[in-house]
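Note that this complex is displayed minus one protein chain, with the remaining chains in position.
Note that the chains take the letters A, B, C and D in the order they are written out, and that residue 1 is the start of every chain.
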Amino acid sequence: MLKELIAKSFEKSPWLFHLNTGSCNGCDIEIVSVITPRYDAERMGFKLTGTPRHADIVLVTGPITSQSKDRLIRTLAQVPDPKVVVAIGSCPRSTNVFNGSYSVEGPLDKYVPIDVSVAGCPPKPEAIIDGLAKAIEILKEKRRAMK
Amino acid sequence: MILVNYIACIILIVLGFYVILTKKNILKIIIGMGLVDYGINLLIISIGFNPGGTAPIFTFSELRPESFFVDPVPQALTLTSIVIGACVTAMALSLVIKIKEKYGTLDADKVRRLNG
Amino acid sequence: MVVLSYLFYVLVFPGLLFSTIVGLILSGIDRKVVARMQKRIGPPIIQPFYDFFKLLGKETIVPRTASRKTFLYAPVIGLLALVTVALFIPMFKFTAISTVADIIVIIYLLTIPAVALIIGGAASGSPYAGVGISREMVAIISYELPLVIVLLTIGKKVGMALNNGAITFSLSQIVNYQAQYGPMITKWSLIPAAIALLLIIPIKVGSVPFDIAEAETEICEGPLVEYSGVPLAIFKLNHAIKMFIMTSLFVTLFLSGKGTGILIVDILLQVILSAIVVIVSISTLKAITARLKVEQVLKFFWTYPTALALLSLILVWMGF
Amino acid sequence: MQHYPILSIVTLFLGAFLTVIFGSKNETVRKFIALVASSISLILVLMLIKPVMIENNVIQYWMGNWRPIHDWAIGIGLEVDSLGLFFGIIAVVTIFLSIVFSFRYTEKDSETDKYYVLFLMLSGSVLGLVFTGDLFNMFVMIEIMTFAAVGLTAFRNYQEGALEAALKYLVLGSIGSSLVLAGTITIYSQVHTLNMAQISALLFNNLTPSTLFAFALLLAGYSLKAFVVPFHPAAPDAYMSAPSSISMAFSGMVNKAGVYAIIRLVYVLYHAMSFKSIQLLLIIIGTITMFVGVTMALAQNDFKRLLAFHSISQIGYVITAVGVSTALGLTAGLYHALNHTLFKGLLFLTAGAVFYATGTTDLNKLGGLAKKMPQTAAVFLIGAFSISGLPPFNGFVSKWLVYQATYQANLAPVTIVALLVSVMTLASFIKVAQSIFFGQMPKEFENVKEVPLSMRIPMWIMAILCVLTGIFPNFVTKYLISPAVSAALNVGKYIDIMMGNGYAEKILGKPVEIPAVDYVLAGYWNPVAWLVLFALLLLAVTIVAVAGGFNTASLPVDGDDSKYEVFFGGEANEYSHVKGNDLFWGLKYDLRHYFGFMHDAHSGIINDYALWAIFTTTIFIVYIFLLVP
Partner (left out) sequence: MKFPYLKEAIKSAFKKPSTEPYPKVNKEAPEGYRGKIKYYPEKCVNCGLCIRVCAPGCITRTIEKVEEGDKVTFTFYQGQCTFCSLCADFCPRGAIELTKDYHLAVTDPKDLIVSGTFIKKAPPKPPVQPQNQPAAKNQESNA
């Protein structure tokens, strides 16, 4: 019974950790707007945490600059399993307009598999919510695979 | 006679405290401690002194109500106190030597690495 | 039989199970009400249960720099202290263990969860936790002064009526007093003390604007930064139970009374009153304020609540 | 049995002399002599528990059998009542454990024969002080004590500040001794006897300006030996620079000797606790002591110096509780004195262990030692929780008694201050825990090892005693504290035993009554609590079993990858440790004027400290002259 409860809770309480890898702040602002009264992600149990140790879903924004590359890899490693990586915006997916820049080492899937990507520059909050909903499904599957 | 003693010992004690409080040289502070000690020793002796009393050397059989003698206890106390005072002074002086070696000065204002 | 009844007290009611459920529901109510005050829909009321069970299913990571045993056992120690306190707090006429119900014991037992948080955080070896424990300690120093004065005031008030003027700290006597003379909040000289205690409850449970220790945006949740999985779940549970216990203590100190005499109704009443206190003192403040700075917290608690509590103390001392 | 007290004192002094003669060459011999002397004295004193504490006898012993003649005491007498024995037990336990700890702790020092000589002299003098029945003997013992303590403070004279600390201790100590001596002979000049029992009888209802003056001097002198606040500044320096085993002895018995002398003075000698003003004086200095001690401790950056200021602060609790002067207050005070010896001794030993392992006690240089020294960290936490008064450790019981005593005496402000001080105590030990035992470890301590067994054994004994006195308070009060309290209050018996039956009634003019030691202990631990504790333990086991995460073996082994590094904003894991200086910023900022003032006040200049002492003595004299009669 406990296992069922835990499995059920995984879809109801995903905690987010937001990781900026050199983003222009556009996506960051949209992530913040997801938790504003208008979109209120908290009603689905989403919560922004301050540390990767608490997180289930990592939201990555930005094109992975060479400054942030090591930090990104380290921080993602520190998230306890099961975890889901969501690329917010086009940058982590493909480095977007920064493609080919001397200081950009993206895209993200060079380093970790991206589970969900939300395109847009920046994506609309609704799109982010869609992405998170998809992320929850993946989280559930990963949890099932873990046991 | 006895009043002079008391005045003298009070002067000694006050002088000693004055030296401890105002002099910055550690050696002088130790001299001040000595002065206080001597003042108190003088006080003890004065307390035990009875003008006109004899030396307190009796056996119990010789002791009578009318015998009038100097109180022997304070003298014993004074001796103890002097011995202790001498020890303390010796200790203090040995510390002073070491401090001079280590700090290079005897100024109390400079021997203050432990503060706050 | 006695052993069994105490086991029941500790494990089910009013110990672990009861306080867990009520605590989690109260913190759910808190989150819901805050959301509604901010014109949001907010999470469902049972959201804290989801959080708790989810954390049970997560991986537990112990960092290399941590002292493993201290790191893992700290949350359990805090939980035990809270369960113990739950046994001591009277709910109207009912107390699990009445003979040892003394406010000072409760104050000290309530310090233990905070100390457990501090020690656990320190044991993780994270610099964020270092800053967090420093702030948590400042918070404890801040609220302890007004809290003590408030309790002293109540003790004096009750003592003057029941104990020939000597201060009493016995919780059962405080409840008796309220059964005889009506709830403490109706005595006007104690209203400042009640306000002070209402201001102390948020910092004791560590909610906005006094959550300086666990500021997730500044210092990454402070002492909790390295916790994950089960220990984190227990810390979150501690949080919730602390919320229940503090509000229940407020109800016992200020809103208690004769009760109805029926145990279940009394308990229900206690829980409902606690929920109201949560809404008044924790949720409202949380909805309308932002986090204070560390030095502002100390200054705040050593001025306004202390002044209010002292005012009450002086009034009570003068016989009002 | 009659001879046990004198034997226990003489053994220690004899041990000191034997160490001088035989121990100067051979390390083993001097250790053996010290161990034998301290254990004989321990056994002798513990054997006194049954007759004195339980059967409530008072042992009197006249040196050279010079018994009183015509109701006039002329010899030097020992008188061991429960109060003296209580402090005697504290002293011998401290001595024994400290000696055991010293064996390995001093192995890096040269000329440890001097160490053992001085230490045994210190021990002997403290025992002599608490067992004696003679006022001048008390002065002599306290002077030997100061002398030995100064020598031991300067023992590690290569250490920063040791000489300086010794000099300050010597100067202040000799001022204190001078005050005590002056007070003693002033009393002598009035009553012409030095036996405390007889003085007590003669001074009853017979206070003249001279005896009041003597009272003020003695109170100031003994306060200086107990390091209550305006007299305290030599104490932190001395505790800090002395070896840790000695610091433990300082806080465990040298301090307590001063407290004992104060209790003896105000309760027995002068019957002064019937005066409201004397109660108030003790409560005021006690409260100031605890507050100043703890706030100074918060600002310290050295483990031992911090502990030293806590010693001062805890003595403040004792003095306050003693000043409340009800049976409950005295119980609280004595209980706290006992607990202070246990937990502060434990903490000083952990400081010693840290020093032994790393070579420093500076809070800003250490860190993360809990991984390397888990047992030391565990006993440190027990000690820290005890001193902060967390249940179920012993500090809670005694502090709780202190609060109860003060609030029952309608001293609400004192209760508030005491609770606040308790929280600040917790704060400063959190600081120590964070900066020494937790957090990250500096590179240079990679090879630190746990201290040897002979150093851990005394620490564990102390820690177990801390827990035991915490969860068996009724037992402790029944067999140790209550007899001591009734002895302190039962002055008539004290006089009668020494001077012969009926003497007290003759002089005091009233029959000797047995004081009532009754107070309502609003029970903290009772049989019910045991069941709760049992159930809680069961609960803990259940949680651990259900959670499964606590099975540390099942957790992944520390890998080399960054998953097991601390989260540092994603940065590579470099050494970063929040040290003692960095903690409690908000508090330090808000109270910066107060902390700055206190820091400046403790200037480190001997003249200033002497000025404080003499000025406070003057205040005592003026206060007592103005308010007491």
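The rule we apply is simple: a residue touches a chain if its C-beta (ideal position, glycine included) is under 8 Å from a C-beta of that chain, and two chains touch if they have at least 3 such contacts.
Small disclaimer: the values here were computed from a predicted structure and weren't measured.
Taking every chain of the complex into account, the absent chain touches A, C. The hidden chain makes contact, of the residues A:L16, A:I31, A:L72 or A:I128, with A:I128.
When the missing chain is restored to the complex, the residue among C:V33, C:L147 or C:L273 that touches it is C:V33. Mapped onto chain A, the interface with the missing chain covers residues 37-40, 43, 90, 93-97, 99, 114-121, 123-124, 126-131, 133-134, 138. Where chain C meets the chain that is not shown, the touching residues are 33, 35-42, 284, 287-289, 300, 304.
Please note the rule applied: only the chains that are shown with their structure count from here on.
Between chain C and chain D the centroid-to-centroid distance comes to 35 Å (mean Cα coordinates, whole Å). Separating the CA-averaged centres of chain B and chain C is a span of 61 Å.
Averaged C-alpha coordinates give centres for chain B and chain D that are 30 Å from one another.
The multi-chain contact residues of chain B, meaning those touching 2 or more other chains, do not exist; every residue touches at most one other chain. For chain C, residues touching at least two other chains, in rising order: 56, 60-61, 128, 220, 225-226, 229. Considering their complex, residues 2, 5-10, 12-15, 37, 40, 42-45, 47-51, 53-54, 56, 78, 80-82, 143 of chain A touch chain C.
Residue ranges of chain C in contact with chain A, taken from their complex: 31, 35, 38-44, 47, 49-54, 56-61, 128, 215-217, 219-221, 224-229, 232. Those residues of chain D that touch chain B in the shared complex are 69, 136, 140, 143, 147, 150-151, 154, 157, 160-161, 163-168, 170-171, 174-175, 177-178, 181-182, 185, 188-189, 192, 194, 236-237, 240-241, 299, 305, 599, 602-607, 610-611, 614.
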